[in-house]
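Taking it in order: structure first as structure tokens, then the write-up.
Missing here is one protein chain; the remaining ones are kept as they sit in the complex.
Lettered A and B in written order, each chain numbered from 1.
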Amino acid sequence: MNWQAHLPALLLAVPLLGAFAAPVFNLGGKTLRNVWFITVSTCVFLVAFALWRDVSVNGILVYVMGGEDFALSLPSGMKLPVRIILEIDAMSAFMALAGSITSMAGAWFSVSYMDRFSGMSRFVSLYFLLTLGMLGMMVTGDLFNFFVFLEIASVASYGLVAFWRDKPQAIEASFKYMVMSQIAAMLVLIAVGFLYGRYNLLNMGALGSVMQMGLVEKVSLALLFSALALKCGSFPMYLWIPDAYAEAPASVSCLLVTVSQASLYGLFRVAFSIYGVSLTNSVVAWAIIILGLISMLVAVSMAVVQHEVKRLMAYHAISQTGYMMLGVGIGLLVLGNPEALAEYGFTALKGGVFHIFNHAMYKGLLFLTAGTLFYMTGSRDLNKMGGLIRRSPGTAFMFVIAAAAIAGLPPMNGYTSKLLIYQSSFAVHPFITVVALVTSVLTLASFVKVFQTAFLGPEHKALVNARKVPSTMMVGMGILTVAILLLTFLPGSALSNLVEPAAKALVDQAGYIGAIMGGAF
Amino acid sequence: MTVGNLPFLVVGILFLIGLLAVLREKNMIKIAIGITIIESAVNMLLIVLGYRLGGDVPVHFLKGEVDAMVLPTPQALTLTAIVIALATSALMLSVIMLLYKHYGTLNVDEIRRLRG
Partner (left out) sequence: MKPLSVVVRTGCDMFAWFMVVFGTYVIIHGDVTPGGGFQGGAVVATFAALLLVAYGGEKVLSWISLDVYNTFLTAGLLLFLLFGFAGMGTSFLYNFLAVPEAVVHAGGGPAVIPPSGTIALMDIAVGLEVAGGLTLIILYMFKGSRLEINSETGGETGHDSW
């Protein structure tokens, strides 16, 4: 049997098997469960990597779940696709690659980080369900299936954020997150219902081919936009992120970053591939740009004054999401204008898309180092730490790499993507570039503060019996560090092989629709 | 033929009642009930979208050839949405129970420890 052809389904089936079989492996003891955890995470990464290679060679992959021929979306005599179809273009494969790398790093990290807590078989199942939900959001080609995977990821994350139930703050964070996120999911379902009632179609490609802007479509776009912006943490609705990211265990925070990016990807997929050319008004694009600017500035100013490490990093996650929205918003703004698109729009798209990958890598690494600090000292408060560079120089080195990347210091990968965004936003309006640069400076300031407080300086009195960092935690952080260093030292090939096909696929609505409708459109 | 506007009006009113409950209530259980009401409203929207006046059960095996059948896809969508709503309300109620165990109160204003 040809495994290569079934890769899209395997991307979803392997985490599902991992989640469902985890209680069985737990019966065999702790080591067996940890081995299962790490094996399945690595398998998911390998499948995602093979899928990315396949897509860059063969173009858009289409997989029909449960159909007679897995690549035939329109069976004989049918004019519209009838089954749930996974459609993987270069952008989906790009995001699935980022997601699987963070999932694998988090899995390696949690093997010894969560060692002394009970209920670990449920943790492993929930972790795989969160990975499944995230990957499903990225590869599906069907609107209602997107909603189902969004809910799978959300419900798994409610449980994981509240995992440390001895701490009332974690449970409070989970409750607030739950209320806001459920309302967002209901808004998505209303929008899907409206679009279904209007066109009797749920498939994204098929919807894109028959979409005509009217009142119902505008209402659905507004609902989808606000709900997905809430899920990814842009300006007015970001209040759940500091609580949820700070109170979750570190490996879960590392994965939650990519889950939020998956909602951002959903927003882009709706705006570019379903609505696409029907978006004649530039209101949506300007809304994305302005919300991105405000999130950047507000979040980074709140981050500078934090003294709890993970809350600070969560605020920075919000501000970096602002960068992505800015880049892709500029691309959406000039979508109908071919010369502006070629001049600065495509650069902005490349910057925004590359920033998604970079952000997943360095933000995940920052959360894992914060987890290491918590493991060593037993506290998340910066006022209680100091001089940890002597205890664990490896952690300090990786923190420096991640902090340099997020602040946009050359030659790190953060600098490359930010430079692309600065260049293109200057062509739209110089004020945008000024705001982006100020944000970058404030980011650097807050990370210099964290590094100096936590790692340098005299050792705090209470840290005499700090724990040693186990090797699997270092492996987990090392995976992300290797990814960051690869992107740093090979920027040209990363841009042309990784980012450019993804940005091209995002702009190419006709290709997306044509892969499903088979040219009959 | 489709139905008139009355079911959609009911959906809108239910949604607004649920939203008001979530935004203004102070008791956590009432917030959870508000979310359940919102979910019921959205499920009702999905079912109403599929109804055709005078339609029959959409099982060709049983009914053979009929004039009008109700659309079966929204029924499948609603089933999935109901299962998700059940899982979320079970989780929400368990979280509320744990919060009561820690703080001894069900008032949202008094459990706020995470600020800034």
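The criterion applied here is as follows: a residue touches a chain if its C-beta (ideal position, glycine included) is under 8 Å from a C-beta of that chain, and two chains touch if they have at least 3 such contacts.
Given the structure is predicted, the values throughout are model-derived calculations rather than measurements.
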Q.
Considering the whole complex, not just the chains shown, which residues of chain B touch the missing one?
A. 59-62, 79, 82-83, 86, 90, 93-94, 97-98, 101-102, 104
Q | In chain A, positions touching the absent partner | A | 1, 6, 9-10, 12-13, 16-17, 20-21, 23-24, 63-70, 116-119, 164-168, 378-379
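One rule holds in what follows: only the chains that are shown with their structure count from here on.
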Q) Taking each chain's centre as the mean position of its Cα atoms, how many Å separate chain A from chain B? A) 28
Q: Under the touch definition given earlier, write down the residues of chain A that touch chain B in their complex.
A: 144, 148, 151, 155, 158-159, 162, 165, 168-169, 171-175, 178-179, 182-183, 185-186, 189-190, 192-193, 196-197, 200, 202, 242-243, 246-247, 302, 305-306, 311
**Q.** Of chain B, residues touching chain A in the complex
**A.** 19, 22, 28, 31, 35, 38-39, 42, 45-46, 49, 71, 73-74, 77, 80-81, 84, 87-88, 91-92, 95-96, 98-99, 102-103, 111-114, 116
